[in-house]
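If you scroll down you'll find the structure; I have some questions about it.
Heads up, one of the protein chains got dropped from this complex, but the rest are sitting where they should.
Order of writing sets the chain letters: A and B. Residues in each chain are counted from 1.
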Amino acid sequence: MSGHSGESFAELPVAPKPPLRRFHQARWDEPIIFEQSRPGRRGIAVPAAGVPAVELPESVRRAEPPKLPEMAQLHVLRHYVRLSQENLGVDQAIAVGQGTCTMKYSPKVNDRFVNDPKVAELHPLQPDDTVQGVLEVYWRLERMLAEISGMNRVSLQPASGSAAIYANIAMIRAYHASRGEGRQRDQVITTMFSHPSNAACAKTAGYEVITLMPDENGHPDIEALRAAVGPRTAALMITNPEDTGIFNPRIEEFVSLVHEAGGLACYDQANANGLLGITRAADAGFDLCHFNLHKTFSTPHACGGPAAGACGVSEALAPFLPGPTVEFDGSGYRLDNGRPQSVGKMRPFLGVTPNVVRAYAWVMALGAEGLREVAETAVLNNNYLMHKILRIPGASAHWDGGRVEQVRYSWQGLFEETGVHSEEIGVRAADFGVHYWTSHHPYLVPEPFTLEPTESYSQEDLDEYAAILAHVADEARRDPEHVRGAPYNQTVHKIDQTSLDDPKQWSPSWRAYTRKHLA
Amino acid sequence: MTHPYIPNAEPGVRAEMLAAIGAASVEEFYAAIPAGLRLDRPLDLPAPMASEHELVVHMRGLLARNTDTTEALSFLGHGCYPHHVPAVCDEVNGRGEFLTAYAGEPYEDHGRFQAMFEYVSMMAELLEMDVVNVPTYDGYQASGTAIRMAARYTGRSKVLVSGAVSADKMSKLRDFLAHDIEIVVAPVGAGGEIGEVEIDETFAAIYLETPNVYGVVETRGRELADLAHGAGALLVVSADPISLGVLAPPAAYGADIACGDIQSLGMHQSYGGGHAGYIATRDEERLVAEFPSRLFGIAPTAVPGEYGFGDVFYDRTSFAHREEGKEWVGTAAALWGITAGVYLALMGPEGMRELGETVLARTRYAMDRLAAAGARVLHPDAVHFREFAIEVPSAGELLAALRGHGIFGGVRLDDRTLLVCVTERHSRDDIDRLAAAVQEELS
């Protein structure tokens, strides 16, 4: 006789899984950390001074202790572990929904390298001979990125992709100034579907920005470029393929036109994942380019950084690189601060070292053949997913023709029919455990969504993602209010965001919240 | 072998997917790329490591050539500081759910929104300011942006910058502000604090750092705030938050914008990879409008008792002044913000006070010991936090000699000046060991 008595209510074998995952995000209903505080508790002990105390003059002494939470260690840990569970990383989700971001697998072994004290406990101003290992990683990664881009030198200093765009702008500015044309060349040309940071960084650096709009085929209008270039042109800042996923086949002519006018051509390679080993910035004549190590080269996105950028430049631009550079004399590596024309510091020290180490290890795990396989698979995955998405009624891709590694799609048809916005589709899709992103500026494609599957996802993953979107689109037709009421399976329910734009109500900190709403 | 990172590289899968699309090969997807631009050879890269084990061996071999600061006794600071990193900080920021996520919506990534909100909220308590941004890249960027915010806010284009700022940061500021903001450098007084300064109504801000590049705590904040406000300018203060358990926050003496680096709050030195910047202001709509970065706030949900989150005042773009000196926004350093939140929650008010007292006391102790060892300690009468400068006959020679003792003795500021950094990680014995070695080498 078994102890499992009672009436049977389910049978073996266990039934097959339903077509869509019955996902529910973790819901710990966690209070704000301040609400868990109890006076006198502590999360960690600090070494006592052990030497005579210093009396501070009143002018600099803190009057009131900061109202930080007081918690025991387990409870701090538990709070944050719960919050982490209420988050979706690449490690859990099919992260193909955040187009332009190149969400790929970040190999776990690479985290080990950066957590090693041989990286984590290095001070950036140690003598060069005590950091030969890390300098070699910098130098070797620079050489590898130079080969991948065809450029002469590469700086790994910028803290992100946009910071790399800004560093490139700074070099462009210094280059023209060195030739006495700094004042004259005050315009930067970009395209509508280049990443918006190109225009934004150029404006930050003081440039007037001229934008080329897409023509009927979705390509930037080359005749417009011809009309725009001239003695005031400092540079063309262009993404290719653009954020639409469309490769500009006349890119070499674009570069030539700018060169003929005395300007520089700068390639935003944020969308390089489909091009590794296929085509190179230098071969199209570019003077500068940049990569995002957290996109193409696998370093984790970390909820929005730390990231890392890499600026590649031609020989003519090399004197202007941010300093210091890493130099190799055949036997050892050293930091070189002796570049009089350098634009100087873009950020503290040499770069975001942990991500430089991860990117290096990633390339070393793949090699030339592996990188090409990354590119080809990313492009295959994208075209496969596009094939599936375009079969969903109400979904479309704006322009005809091929796509490289991502696609900006549109729900215009679905929206006109149902009034359900792309944003609402995304929130509902998250109920099935996936991310979804509409797009950033420019809002040219109506009701947009941007998918970029990268090489990391399996065919089954892509099928699942497409099935989720098809299901939600179908729901939007059958019961639009159900879609609009989402989310249902998330940590929290639908958020009323209206107070966030009202100065009397908004609460950008607990301090502001308690003052405005709990006083 | 199908590469472990690329599931669809498996030939059968690849063929099946191509067939589904109706493409003969992936070459079809590259049709837009002109033949002349195609790379007609394999990339010339080192042979890859065939297995994870071989990669580990290779990386260990490279990294073994580093001597880290747990092996040598390091007194290096100057913008990157060796504070103790609690294990819980590493545990939290190592969790894949945080580490490998990006920027989802406040639903599926609720945890990230709450963690970031809590980070800015704890910073707000430390700073006594209501508004703190989601981290920017680093303290340099925070300073540059804070100055730009002040310029936009006042409609002016000149800033008085303390001369007691590191050369590297000044390099960044000069580049970042170059085209439209004039930098006037304030003199450094004999005591190590900012010297006597004057401004007029063309200045957007006075920019001060405390502790400054010499580790000197500025004591005339209130006076400078009054000076700035009298001219219709703002006081912008860069302060290391680790010091604020004991030191008055900038808001307490009238600063309008606070900024700085949070590497001290739970980030490893990581050869300069642990930086993130904060910017804080009071809750004034016009000032808030000048933040180029995101601000997270609490919002109610459809269910009572639930905290939702979202972007505060997201559409700040229609304010005319933002069109001038506009700044970009991008992926910056969010995970370090989450980590700093963990750090502050672990420390609590008492931990922050004790840590501050320990650092103050040990800094003074080290100053006294090095003075006794024969070094000339600069600005001896000033309050120092964590760093101080010493003058020696030859900075380079002393540093080289200290290497022989297994000590990184400090950062060389010029031929005769060294900057020495002392944190709670440096025991009294460590400091005594440094002093003894200095004494030996200077005598």
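Here is the rule we go by: a residue touches a chain if its C-beta (ideal position, glycine included) is under 8 Å from a C-beta of that chain, and two chains touch if they have at least 3 such contacts.
Here is the rule we go by: contacts and distances are computed from a predicted model.
*Asks:* Select, from "Sulfite reductase (NADPH) hemoprotein beta-component", "Predicted polyphosphate-or ATP-dependent NAD kinase", "ABC transporter substrate-binding protein" or "Glycerol transport system permease protein", the UniProt-recorded name of the complex's unshown chain.
*Replies:* Cross-referencing UniProt, the chain left out corresponds to "Predicted polyphosphate-or ATP-dependent NAD kinase".
*Asks:* Using the touch definition from the top, which of A:87, A:110, A:155 or A:197 touches the missing chain?
*Replies:* A:197
*Asks:* Of B:20, B:329 or B:442, which one is in contact with the hidden chain?
*Replies:* B:329
*Asks:* Of the residues listed, A:152, A:341, A:412 or A:514, which one is in contact with the missing chain?
*Replies:* Per the contact definition at the top, the residue touching the missing chain is A:412.
*Asks:* Tell me which stretches of chain A touch the chain missing from the display.
*Replies:* Chain A touches the chain not shown through residues 98, 100-101, 161-162, 192, 195-197, 199-201, 203, 207-217, 221, 223-228, 304-305, 398, 412, 415-419, 421-423, 426, 436-448, 480-481, 484, 498.
Here, only the chains that are shown with their structure count from here on.
*Asks:* Rounded to a whole Å, what is the gap between the Cα centroids of chain A and chain B?
*Replies:* Distance between chain centres, rounded to whole Å: 19 Å.
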